[in-house]
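Taken from a larger complex, these chains appear in their original positions, while the remainder are omitted.
In order of appearance the chains are A and B, and numbering begins at 1 in each one.
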Amino acid sequence: MGEESGDSTPRRRHSRAGKLPGRQDWSSWPHYQAAATGFRGYWYPVTYSSQITTKPRQVTLLGEKIVLIRDNGTVFALKDRCPHRGVPLSEGNQQFPGTISCPYHGWTFDLATGELKAAITDGPASPICGKVTQPTYEVTERLGMVWVFVGDGEDAPPIDSQLPEELVGNAAVVGSRMQPRAGNWRFACENGYDEGHAKYLHRTALWRLFKAMPVWNETRIVRRGRWIYRVQEKQYWDADFPGLGKWSNQAWYKMKPPTEVGNIGNTTTHRKVNPVIAAQEFPGFASVSMPGVLRIVYPTFIHYEFYVPVDADRHLYVGVMASFGKGVKTWPFYAKYLGFVRWLFHGQFSGQDRWMVEVTDAPPERLYRPDDSLLKWRKLAEDVSEERAKRLRAEGLESVGRPTDN
Amino acid sequence: MGEESGDSTPRRRHSRAGKLPGRQDWSSWPHYQAAATGFRGYWYPVTYSSQITTKPRQVTLLGEKIVLIRDNGTVFALKDRCPHRGVPLSEGNQQFPGTISCPYHGWTFDLATGELKAAITDGPASPICGKVTQPTYEVTERLGMVWVFVGDGEDAPPIDSQLPEELVGNAAVVGSRMQPRAGNWRFACENGYDEGHAKYLHRTALWRLFKAMPVWNETRIVRRGRWIYRVQEKQYWDADFPGLGKWSNQAWYKMKPPTEVGNIGNTTTHRKVNPVIAAQEFPGFASVSMPGVLRIVYPTFIHYEFYVPVDADRHLYVGVMASFGKGVKTWPFYAKYLGFVRWLFHGQFSGQDRWMVEVTDAPPERLYRPDDSLLKWRKLAEDVSEERAKRLRAEGLESVGRPTDN
């Protein structure tokens, strides 16, 4: 039953909804803008090693459907579309060692070379053999995961040259979590490296329950080699907003900043820092590199995030935690990781990021001061991509999805 | 198991399926044709007042996403997209009175003006403050519902100038029902005002179970002020169709027309007509006005339908029943409304309309004589829209979705 509001219409000014404010597109970074389905020329983790057996399995990476299969211990990857009638090879199986056969007519491809070795239903002398080669992908295994290289015909670089340096050569125990997520991979990566949101969005995360976070920071971004680092110049633990009032992330039950040990960016006071970690914590605790790899240095471990493009609307979140050490020293990490870090950090904390990545809708976008971290990341991506484009042109190769295609 | 039909192929003539007959588009009414997502420049009811609390809520109106929130008793409406990265403000909450904050980075907007008052994660002196203004909408509450004005930058007219006149200033009790429905709002409005379908489609409705309806009428449409009225010249209670036979809506258990009291369009013989109702029943019991408001005058109450455009494919059905009177006199209406009118009229009767609005697929369309009511409604909409377009041009404003856009 209704009740009349006797008020007259409020006198607020009505604004017309028209063109959205701010930057209308990402044309300032043409390579980045064109990379909706990811950057080519990199290794990407696509699944756990344990998931790939002799039963073929389809994954989608950078918009391409790929069949993965393990043969005699080694993982192989081919384009997952039989050239005959377009049927996925991943629906088939192995009829001969070292091959995969399409389920429809038994076209049988060599796993290593992609060569059509037999068309079973056309007999041993089928004239088509040797005339068809299925595209293959380079594959390797690292950190308990299968990695696939997607390029444009160039030689794949060694994966070690792309992995975070400290993961190459150092003994480490790692825990990981792979989760298919909605949203473009660039929103995920920008969210990961974004300086601003953690202090607001994650203020309610259980992971931060007993640890205060600053309200805002003064920050600058520094490039060192393949990585750009976020350097905290100054942290502000509370603030008084003109016309609004005070706002703070602190509470009596949260550890105060001066005595804070495990706080992000404040690891230098920690008692027993592992030497591998100590080497990484300068110049900043948060860094990012191509093709979308985030590294956060905590006092006792390093956390990585790989934002793997599935297609323009979906990505694979790969979170990895690494503790550097050997033998008995690593047991506490295992226990802690399995006991609650996995659920709390990868799950609940990261679930807030997942939520934002799903609902982000940009450009148009109106950036603000803390987005300098985003701008620097886009510039890194742009510069590195332009270098690669030059290399490809010098080799007479051409990239799929290059900027001028869009 | 099959059985042969020994018949030879029937000799019926086969007609080729090609271009559909009749009117191919609505270009005779360019404003109307362009108004797939509704007419701008009007107040629309969007939800019950009780639904809007301090927890923000998103509604879609004329294709625009709007966040509604109640602050200190007053409802406010803003465009539901943070200009920073496109996140819905309705996913956020209030950090300071009189504001709403985006959940991602804490951008905080003044509810009344849309001004960006703080970007929490950039500190109190953030240079972006004062440089961003979020579009707002004028809002008011009437009849237990929240109404939002969607325009093109012009001043909103007082809502009283748009509500049915008898609802302004008269004491009334109202019952209402809001239901999201599939189908374009124009099909819903045309269905509501359509002269022809009631007598056929609704012949089986329980609401009509004991009341006969004519087979067909002679009708003309008359404009008075903002409204066009359907005037019944003559009613035919049964008919003999050449080559087919007799057809009638009458039955022994239905009240016959001469003694009919509660029959549509036949209210003048009613004993105690409320003066408000009596004032409305001439020149016709069914009338319609912009931007899609139907009014049906019954002997003891008036029924209204508002067809609120959500987007091109969905609308919000808002049915309102009003009884004019005060105090004890209104109790029987409450009892009757809550007891069965709400279910029978709004529900079952109106469910038949809902069904037709969902399956209507026009243009193309081949209209017939009773569709004069539709043509007059389209003409009203066209004329009123052309007047508004002239006013906007005179003010230097331009309408979103004006005919030439399409």
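The rule is simple: contacts are C-beta pairs under 8 Å (C-beta built on N, C-alpha and C of every residue); 3 or more make two chains touch, one makes a residue touch a chain.
Since the structure is predicted, the reported quantities are computational estimates derived from the model, not experimental observations.
For this complex of identical protein chains, the structure file gives a whole-complex count of 3 copies, while the figure shows 2.
Basically, only the chains that are shown with their structure count from here on.
Chain copies subunit A and subunit B are related through a rotation whose angle, from the C-alpha fit, is 120° to the nearest 5. In this assembly, the C-alpha centroid of subunit A lies 47 Å from the C-alpha centroid of subunit B. Residues of subunit A that touch subunit B in their complex: 1-5, 7-10, 12-18, 20-22, 194, 196-197, 199-201, 215-216, 236, 239-245, 247, 355-356, 359-362, 364-370.
Put simply, subunit B touches subunit A in their complex at residues 49, 64, 74, 76, 79, 81, 83-88, 91, 95-96, 99, 103-108, 112-114, 117-124, 126-128, 132-145, 149, 151-156, 158-159, 173-176, 334, 397, 400.
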